[in-house]
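Missing here is one protein chain; the remaining ones are kept as they sit in the complex.
On to subunit A.
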């Protein structure tokens, strides 16, 4: 075996077909030990860390974070003997030369890469990650045995990919005896030198297209059913798909699907962009629609003069023991919620079908906008923390969220959530409940506004609170009292503290 070893994404849980790369725990060049965690992968079943299969030096990482990768695809390559000096070319290409190159017949049967040098993985002759030469699909020959082996000579060469189709493999293109059968073989057989029927799609049949073309179409968001094929037997070719997608603008970068949703939208010829729904976006969508259509939401608003609270914060900041602590208005809102929840525990509950689960602990969720999308990490049992502990916990929570390192445990089990829409400069909103929670508070921007204070209109610092609650559990009276309490605290924190605690 070569000293460069590639690690394929394994089936992490009994029959899974793909996993999403959540986070790389190593980077190219790192020296790693056997069983050192290298990557965090989320599957349909669990988010798990994968330990390194070999000790050595990370040579290449094939998929960025946020990518969904199919099981069996190489995700990392490791130099298992970095001390042995520079890698010779022959060693670099080891996976290719250790395995059979595609037969001449198979090469003849596929389109040749266009001159512009498209690097869409899977194009014959194109460059593939890891310095290998792509064969037909994927990143080159698999190092594992194929699921089906070719028959011996004498037995009709049956197209493994199209067992149902009549065997048309011409004598000129028998599948070459490959010592370790590779993916190309199945795709080759159907494209025998049969007369091309250009421009006609077989009536009634499924759309004809080779797997890499289908993949390309999927990546570019092209519906194959709408195309007319120009290839043999009316099959859809790579060019057909590209023409449909964009014409001249080569939108197909190697990692189009892989890359995280781009900040700047790139549009095709039809001036529409298609973004695959996955990861955090998918989860958010599921949670929001589930919540919106199961829990009857009511939203109430309250505008409060928070001038005193802001002054209290300033005084807090000047105290010696608080000097290094990050203090924000959100801290006071959190405190207000925790105190009010103690007075009205029903607000901190879950609808569980035939019963209502009221919780004595508040796992306080703070909605955070991150690069990965909206996440809601929570502070466990926040009601038991002192104000100082609460401030530290919030700072840590935000920083962890910003670096994208929030663990699943910290995102589950929330009981009440605050969403700080004020940081975006808006006044308020009607938030949707996170599933399993019965109330959520939107905290709007704090602005200087004309306000009647002691009988006169004065410029005061004012904010608007928006409380959404689950009307199955919380009646208007309870919701109003709770919101009123939060408002009272923010209007005069010192008095509320004295009165309630």
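Keep this in mind: contacts are C-beta pairs under 8 Å (C-beta built on N, C-alpha and C of every residue); 3 or more make two chains touch, one makes a residue touch a chain; residues count from 1.
Everything that follows uses one rule, which is that contacts and distances are computed from a predicted model.
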{"item": "Per UniProt, the name of the complex member that is left out, chosen from \"Cell shape-determining protein MreC\", \"Peptidase family M23\", \"Pyruvate dehydrogenase E1 component alpha subunit\" or \"Putative transcriptional regulator\"", "value": "\"Pyruvate dehydrogenase E1 component alpha subunit\""}
{"item": "Residue, one of A:228, A:273 or A:412, that touches the chain absent here", "value": "A:412"}
{"item": "Sites on subunit A contacted by the missing partner chain, in the whole complex", "value": "7-14, 34-35, 45-51, 53, 149-152, 155, 177-179, 181, 380-381, 407-409, 412-413"}
